[in-house]
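What you see is the complex with one protein chain gone and the rest in place.
Let's turn to subunit A:
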Amino acid sequence: MRCHGLTVHGSNHRGFCVPTVSPVFLRPTRPVTRISFPKATLKNEGLVMELSFYELLGIPESGSLMEIKNAYKQLARKYHPDVSPPGRVEEYTKRFIQVQEAYETLSDPSRRAMYDHDMAKGINFAFNARRRRNYHDQHMKSALVLSLLRAGIINTNLIYSVIKAVGFEKVVEQKSEWKSRWQSQLSELKRRSSSKEGGGNMSWAARMRQQRDELANES
């Protein structure tokens, strides 16, 4: 059940093409399979996977924090099960959880910066609860592997054998230190620019705290 006919007001499709990147894994040398839990429960698959968080909220990618908050509250009024029409509670509950996810990511300047960064790189970062959970942990590693992939050093078919055969893990670990330093500078810049637009009214203490949180997440 796909929701192509969805009207998220104000959504701007910018022809943003999402290439299918086969999932990459560092260490576990294998993919983790998603289980489709029984229908009685929520199912993420095939809902609005192709919408970006911005599209979900129906705001432009340059949207300010204020716009994000307003869009979230408006959509909550629409999809929250307390106010949704009786026959559509289950469907709207799914939508609500997605909107919530989008809001949580985009309303946090550092997470938004990383999301934007990944989107610019063409990784499909639509709704996926588990992905987000490991977002911080996995982000640096994946960025590195992706850049290696793009540089043609390794390809997707080879990646597992490369990791195993040449002890790639160690190389990755050494490199990732340098990489993460660079990365943190980048995300800091992104964060700054986005907080200038959106979170400009944050207090000094709030900014400091966020910076500290970010560091904690990266280490």
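Criterion: a contact is a pair of C-beta atoms (placed from the backbone, for glycine too) under 8 Å apart; a residue touches a chain by one contact, two chains touch by 3 or more; residues count from 1.
In the analysis below, contacts and distances are computed from a predicted model.
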Name of the absent chain as recorded in UniProt (options "AP complex subunit beta", "tRNA (adenine(58)-N(1))-methyltransferase non-catalytic subunit TRM6", "Chromosome transmission fidelity protein 8" or "Heat shock 70 kDa protein 8"):
"Heat shock 70 kDa protein 8"
Those residues of subunit A that touch the unshown chain are 23-28, 30-35, 37-38, 40-42, 44, 66, 69-70, 73-74, 76-77, 80-83, 89, 93, 96-97, 100, 129-131, 133-134, 137-139, 141-142, 203, 205-206, 209
